[in-house]
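Have a look at this one before I ask anything.
With one protein chain held back, the other chains of the complex are shown just where they sit.
Which chain is which? They are A and B, in the order written, and residues in each are numbered from 1.
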Amino acid sequence: MSLARFLIKRLLQGVFVVWGVITIVFGLRVIAPGDPANVLLPPDVNPEVRQQVVADLGLNEPLYVQYWDFVTGIAAGVPEGLYNIVMGQPVGGLGLGTSLTTGTSVASRVGRSLPATLELAIMATVVAIIIAIPLGVVSATNRHSGPDYGATLFSLAGISTPNFWLGVMLIIVLSVQFNLFPTSQRAIGVPGIFDLLLAGQLEAAGDGFLTWLWYITLPAITLGTYFTALITRLTRSGMLDELGKTYVRASRAKGLPESLVRYKHVLRNTLIPIITVVGLQLGTLVGGAVITEFVFDWPGLGQVLINSINSRDWPMVQGSLIVISVGFVVVNIVVDTLYTLVNPRVGFD
Amino acid sequence: MSHTGHRDDLLRVEDLTTRFYTEEGQVNAVESVSFDVRDNEILGIVGESGSGKSVTALSAIDLVDSPGEVTGGEVWLRDAELAEEFRGESPDAVDGDFVDLRQLPKGVRRSLRGPKFSMIFQDPMSSFNPSLTVGEQIAEAVEVQRRASANPRSTRSRTQGYGLGKLLFDSVVPGREYTSDESRERAVELLDQVGIPDPVERAEEYPHQFSGGMLQRAMVAQALAGEPDVLFADEPTTALDVTIQAQILDLLRDIQQDRGMSVVLITHDLGVIARMCDRVGVMYAGEIVERGSLEAVFDEPTHPYTQGLLGSIPDVDDPAPRLEPIEGNVPNLIDSEMPDRCYFADRCPKAMESCLEHPEERAVEGEQGHTARCVLADGEYDPERALDESHFEGGDGE
Partner (left out) sequence: MISPRTLRSLKRGLNRNALAKVGIAIVVVVLLAAIFAPFVAPDRPGTQNLNESRQPPIGFEKASTQEVPVQENGSVVFEDGQIVTENRTVYENATWDHPLGTDGTGRDILSRLIYGARVSLLVGFLGTGLAMFVGVTVGLVAGYYRGKVDDMLMRSADVMLAFPSIVLAIALIGVLDDALEQSIPDPFVVTGVAPAFRSALGLPTGMPESTVLPGTIIVVVALVNWVWFARVARGEALSLREESYVKAARALGANDATIMFRHVLPNAITPILVLGTIQIAAIILLESSLSFLGFSSANISWGFDIALGRKYQSTAWWISAMPGLAIVITVIGLNLVGDWLRDALDPGIEGEGGV
């Protein structure tokens, strides 16, 4: 199968999953207890006003009509939003509706929170990969040495530590006791830094970058530790597996230097299956981001989700759930495609 | 050197001993094995599976992995240049034109794999890296030697840097970084020489796109990349179809004769030995129990194990073929369970009281270079002194 056909097939599967996600998200709202109108209105409101609000929300329609409107709203809103992005116009509502509590567009609220979550997730992944792969390699190639035991212990503790607790402890030790890092919040985001750059304020942008780094360090460590531990573990065990294979012996027999055997052959083959496991675990990363944001009061999607659940703001809950899941589906398609590209054994099927 | 060898010797292995330290205990995989490889010959090593023949070959070229370790013995290679280089530095490791590889630094030993030794393995499919093209893997082997000869002073440290940075680059441009156009062209030539049709196209294919026979040819090509003097072939045909087996054996012999190199052919198949080899060593329980020229060992087997082994192959000329499997099992080689007596004694139809002492390797009377680890090498079987079963009770693990 060609790459194009593979991508089309995978995209169709993705569209199906997204449709499923939208359906579940709709269903969650339907079966949730409580009347959305109650969120909007004081309890002692005039019944006629109440009727009007319920009608405006479309809640008097039969369920299938509500569902149809919901799905078609998104199906029409997303292409329109993409078109607007290309044309440089305001993105629009994407069919996600308006918040019950603030009355503002769900899409714009979610859109404003997205960079914070992405920054956090990307930093955590980058840090995890930079630390974990060398650690796993050192561990596997120096079995039963001090570094190996250290790495094994670290990865065991890392996958067993709840990240919110790690975050709380980092705050207590590094922020409160030693005052090395801010305890919470995000002073500036990457979009803000870009704005400064575009405005030609290089010095301010440089300062902004350092501030950004200073603020994101603890949340990134908090979020990245589980991932680091997991990848270390997978790299170590995968590499040990791979080192035992005959082709390693054959490579040595034909005279290859050990560094070439280790990196070009063994590590490369170890990383191929790790890509899929990492892809499967990306959900954990996004989930971890939700909690990390809560701990550090980081203004991302997770905060939006938690706050809107607590305030029963269903359009906001639905919007953030859909955006999180769609992001996850997209990343998984990318990971699958990468996996197929680097692994000649699989082919596109 | 203790022995005075043959004048055509290229490699003399003496008392090579390899242990594996496993959870079940120490395993004596190779027990004081001696053999020599001469110029331009095929030496066969034959034995049942688990007799230590593969580990013997791996030990000779320093490819034993943990938990295994070569614990003793000498591996003398004839190499005048190397001998000259180390004569002053470590005189013990040099004897005439010979150097004892076991006494050389690890880097030097590694650098000899390729130009001096190479090895092919039983299962070609698992012996190639599945995620690189066959051509690339052969080209690597060429490239190592190319770089080494471009910089002759670095014979002793041919550890080409290939770190994480290069790996990342390599991932973007898959597998195209270490090798050069020259080495890739040479890889195609080698594929052509081992009889692979359309070598230019095949070089770009991955191992899973090859048939077993074609891949074994490619493995031979890969082993030839460094122009080795000695090629160890470990059960090279066992994993292949019968019809393909013959083709690979023909290929090996042609290559051996064309290049005037030596081959150590390891197999459990006596038919292959009879067809291919000039001389042969028979292994049992980690030891070479009998060795000599093919004619000597096959026509006048001295060790009862060799006799039994030869008796167990059907003879096409014999109208009533006799199959005589040897009774009992191959010992498991765990140190604590190995008896002090001859390892074969409890299965031996001719065991005598003198077999309670572990036999040394002895010359078989009347035949040059024919030895056996058996009292019968220079004695006669005496039924009066036969061992009865009672000696083995509790002795083996069954």
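The criterion applied here is as follows: contacts are C-beta pairs under 8 Å (C-beta built on N, C-alpha and C of every residue); 3 or more make two chains touch, one makes a residue touch a chain.
The structure presented is a predicted model; accordingly, all values stated were derived computationally and were not measured.
Engineer: Based on the whole assembly, the unshown chain contacts which displayed chains?
Structural biologist: A
Engineer: Considering the complete complex, identify which of A:L82, A:V176, A:L213 or A:V334 is in touch with the unshown chain.
Structural biologist: Of the candidates A:L82, A:V176, A:L213 or A:V334, A:V176 is in touch with the missing chain.
Engineer: Pick out which of A:L11, A:A32 or A:I122 touches the chain that's been left out of the picture.
Structural biologist: A:A32
Engineer: Could you pull out which residues of chain A are in touch with the chain that's been left out?
Structural biologist: Residues of chain A in contact with the hidden chain: 13, 16-18, 20-21, 24-25, 28, 31-33, 156-157, 159-162, 164-166, 168-169, 171-173, 176, 226, 234, 237, 276-277, 280-281, 283-288, 290-291, 294, 302, 305-306, 309, 312, 317, 321, 324-325, 328-329.
Just so we're on the same page, only the chains that are shown with their structure count from here on.
Engineer: Applying the document's contact rule, which stretches of chain B touch chain A when the two form their complex?
Structural biologist: Counting only chain B, the residues touching chain A are 58, 61, 63, 65-66, 110-111, 113-115, 117-121, 123, 126-132, 137, 140-141, 144-145, 158-164, 166-167, 170-171, 174-175, 178, 206, 208, 219, 222-223, 225-226, 232.
Engineer: In their complex, what parts of chain A are in touch with chain B?
Structural biologist: Listed in rising order, the residues of chain A that touch chain B are 133-134, 143, 244-247, 249-260, 263-265, 267-269, 272, 342-345.
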